[in-house]
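Notes for the one structure printed next.
As you look at this complex, bear in mind that one protein chain is not there, while each of the others sits in place.
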């Protein structure tokens, strides 16, 4: 349940080429991607000559209000972005898309994900006299493009994409075309759709395509970029060094349940993972199954169906955001949790419960939920996690990049069970996860990026390597010793 | 699914007496009641001497920001309100609680529900020289109290409560005490809880009690009022002419699923109604059951369990509010619906579906949902409504007060089925509803107010009578002819 | 210099009947009256059927923004108000015009001035059951009108105007007409103008007439009211108990220099008062004359011309408002004054200066200015005040209503000279003031209200009497003993 456990999403991008309502469609597309970032949003539009930009902090509806939208009418080309800050601070200067005016062209650019060699690239560029105006990775690629000696924008883009490392997608708008790009592992997703009027769109998730009534065209694969212009659509590769490794996290909790990634619907994957979890770790004494809303409900219903147990609403999530400016006293802090999530006493009282959650990151929220349910009268609580133990940090666009934050880096399931006060705790196996998702790609882990469960980083570690290795816990080391690693620290396949 | 069908909720009230964190607790309580009103919110606080007030338009977090909250520190007594405008226009002057400063006392007052004789009372009062500053019913009771010749505030309140008609609850704060009152039919709910420190609270729903970690004390019954002051708590009756008739709508979709009304948990009632609906109207050819999120999910899971069908997420609701300032072209309007609710193609494609919804009011949303699902590839769609046909307007605090709005006032289920493009449509019976809720009160309809399904108005019609009777449709008339009416137009039991 | 000495202005009113641009003209009229009130502004418009209202806190441009103005298009009738709070607190609920919707009519109403029997009237009305929603005097007259048994609105208005006491003007809008009224002493001004298209306007000052390119029609005199409707314009008297006593303060510093009151231009009066002051109290050793900007510049140039001395800019007023949220340390507080007013070192250094100011109320600002000029190198500073000693509080709409605030209530000019560190201090005589203004009305003080200089209150004292008399200083008592008082405490002529 990503709202509570500190796993934050990593931005959504959107782009559209040649539609008279480009800004409105971008707004609607971003709205459907809002779950990927709530800290800021922006839209860059163009009519092929002029480029305009609006952006702001907070949710889309706050960031881009009616007045701002009125500035974006009558443009046919647009890209947009919703932002969660995985890198860069939270000021307005980091809200994307960035719009650059050069003497020879204008460029709008935004991205999703995290560059793991951004820090070394920035330092090198600054040393050469470059001036950065934000702490965003997005600016790095713009500098690379502008310093490239390649004869065309497309060639300069390709060259730049080969220099950066990590998990990323880009949406770039010039008056020549709309460009989308995906990292060499396809860690972060990007899809292409087509509007009824023929206009092409690109988006981080298929839900944006569906919301607009567009048709799904294709996924952009590892190491590919797409060029959309008045001549149509063209997909190219900028590198041959690719290993498909789609982020399993997208399936587990980032993506919207109605999205489909690499042909697999997210809700269906989650429900399947719940069923597999029931097979792997049945809770025999249970009276009912409840899920932690919203992201774990699919898995919970799968678990319930497999176990033939009632699926109940034992926890209610307040659908209204609670701002954090009320600083309750220590006495009131516990109630503060309940403003987000409430147990349903009359449902759980006296019952043995299977509590399905999608993950445990720090363990603090799980502990609170278990306590709330027990206080509400639940007899037994069997925690079932619809993903493997979250043992390793992620550097590819998820906001968990230090070992110290991860309870599973140091505690076994049994220790965690005791820590959170549950009656049992069990996790889905890595194989169970892979099977539930059901990709059939000829790459390690069937084409998934499962670095947080295995410590195996398909795009390598780069700027993060030293710090990561210096802070490995005993439990992490033990795991790494016992399990095969497919990738080295530069993301090459180990032989 | 109340966000879409025009059934809007009718406000929530909260009050607390003698707690050092009264404003914060009121804020948290109101946050848990936010589903009852999103157009405005306010808090009135007192320390027994001074009274202060903060209020604003929109959601609680917008209406009462950090600065406003900082003005409400260090008060021990508070009432609060979240508002949906059933009567009165939408200006800030109608946002409650109202705070009145008189030469001899100050009074904070707010209410939930609708007074059906407010218009005639206002006119009479204005004729006597009274000046109203809002179009809110709340002001009427204040004028009645101030013009009463009774010797005490409590007596004046009692006298005034006997004059007003309709479905209502009040929360009133003076430096002498916190008062809560419930209409003579208990149409609208009000409950009492107690904080760990002994402080009493009153609230529209038990979820506010649970969120604050308080203990449920009791419901306030028909025709009762509660006085909370430094001497403790005292519940009295202001009238003996009572007939318990708790709004069935609260169970069907107003209340939060974790709330308990008159001893019946809302989620459990909804799930039971889904099961009963399956027994009454099974869809034999169906492959799966889906519910319209969020309010129909409990009923849908009940239907699925009873039918032993998979319960799937075939519709996804965007958890982020979409502001309405984007006025899409006609071409984009259809997509506009999808920004709120999306079908999950990969789930519904090629399937026979039971679509469970809590109600059909105007039919427009149902039509859109059915079309969306068909466009997404659903084969058959069997609509199952977890409440009876919504044939009659409501005047007791629900925003459906004209016959013309109600599709069931003019169309049979078969006609509606054709209108919305479904393969079958069936409703829960009135008896099925009553049984699913399971009250056991010795009053008509076992103590429920089911006026929208039966045209039987337990609190009478008063100012609405002439217009209501003049506009009855043939279908309504036919129903009324064939079914016994327990109440006359003044709310007395027919004999 | 009213910005600094605590003499605050007392609101401005405006009204227009039957012009297609009524809201815009009201906005422009209020802008020209902005100096009369900066705490809030509002406009009520009507098209003869609907009434709409917009208002807000702060300067007109903040209070009524573009969006609000867009709500006021297409109305032909309007009144408007800029507010300084002489009574009532500063909340939005006190911003005028108030707009009342009754079952039988709507009324917009605003006023300038202060009712001195408002407190006793409120208490009496509340005792009868009336509910007040603001602390503004304006509401009192509305209650009086609504409770009147008179057969017409105009008769009810007349009756109400006879009940209230003090210095006031009203602008009232109904669908029947636009009404303006002036107190029985004409303490506060109200004028009528006519637009090129024939539409009549009313305003607190003639500058509003000039700014709109309208023609001046007439002043509304003591005890008169004006009715403007589709039949034209009609001026009537509501009382025969009148004594003209126009506020001398309007000439001295409230009104804009381009305004003309009772036929006397304000700048010309001020310049004449400066000349008379030079005759009465020449500063023989002076090298130059400087005025305290902005309100004292006219008087200073008059003094300079009469003395044949150079008129110099020795003080510069920052034309930009400095908000008060910077709370400088004690060390910085002195600099804080300079952010409003700066001495011009190169002008004043080594010079003997006549410093002309319009008044000394508390003396704190004069002290600071003298010190600033001395620090800037001025040799001698001869303070000349272009009005008499401000010895008595004012209750008729000026924000100085307690004796304790007034330095002249306790100190002689010599003591004040020492207190503020000047080399000499002299005031204009009462006769000098009366002659400079030059009214020729057959009433005490030639038709002026000079209560602050003489303790002679033409409209009486009413609710203020007890407190005023209990707090008289020895110096005030001595003055009253030695000078004839024309009026008794109910405003009747002493015989």
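Letters are used for the chains, namely A, B and C, taken in the order the chains are written, and counting of residues starts over at 1 for each.
One rule holds in what follows: a contact is a pair of C-beta atoms (placed from the backbone, for glycine too) under 8 Å apart; a residue touches a chain by one contact, two chains touch by 3 or more.
Keep in mind that this is a model prediction, so the values were computed, not measured.
Novice: Would you mind listing the shown chains in contact with the chain that isn't displayed?
Specialist: A, C
Novice: Among A:30, A:45, A:110 or A:130, which residue is in touch with the absent chain?
Specialist: Result: among the candidates, A:130 touches the missing chain.
Novice: If the hidden chain were put back, which of C:156, C:233, C:268 or C:441 would touch it?
Specialist: C:268
Novice: Touching the absent chain in the whole complex: find that residue among C:76, C:119, C:342 or C:364.
Specialist: That would be C:342, which touches the missing chain.
Novice: Out of C:81, C:165 or C:256, point to the residue that touches the absent chain in the complete complex.
Specialist: Considering all chains, including the one not shown, the answer is C:256.
Novice: Can you say which of C:48, C:232 or C:310 touches the chain missing from this structure?
Specialist: C:310
Novice: Quick one: say which of C:69, C:441 or C:472 touches the chain that got left out.
Specialist: Touching the chain that is not displayed is residue C:69.
Novice: Mind listing the subunit A residues that contact the chain we can't see here?
Specialist: Its contact residues with the unshown chain are 92, 100-104, 122-123, 126-127, 129-133, 135, 139, 142-143, 146-147.
Novice: What residue numbers in subunit C mark contact with the hidden partner chain?
Specialist: Counting only subunit C, the missing chain is touched by 21, 24-25, 27-28, 31-32, 34-35, 59-61, 65-66, 69, 207, 210-213, 256-258, 260, 265, 267-268, 271, 294, 297-298, 301, 305, 310-313, 316, 318-323, 325-326, 328-329, 331-332, 334-336, 338-339, 342-347.
The rule is simple: only the chains that are shown with their structure count from here on.
Novice: By C-alpha centroids, what is the most central chain here?
Specialist: The chain sitting closest to the overall C-alpha centre is B.
Novice: When the centre of a chain is set as the mean of its C-alpha atoms, what distance in Å lies between subunit B and subunit C?
Specialist: Each chain's C-alpha centroid was found; their separation is 52 Å.
Novice: I'd like to verify one number: the distance from the centre of subunit A to the centre of subunit C, where each centre is the average of its C-alpha atoms, in whole angstrom.
Specialist: The answer is 63 Å.
Novice: Taking each chain's centre as the mean position of its Cα atoms, how many Å separate subunit A from subunit B?
Specialist: 37
Novice: Spell out, as numbers or ranges, the residues of subunit A touching 2 or more other chains.
Specialist: As it turns out, subunit A has no residue touching two or more other chains.
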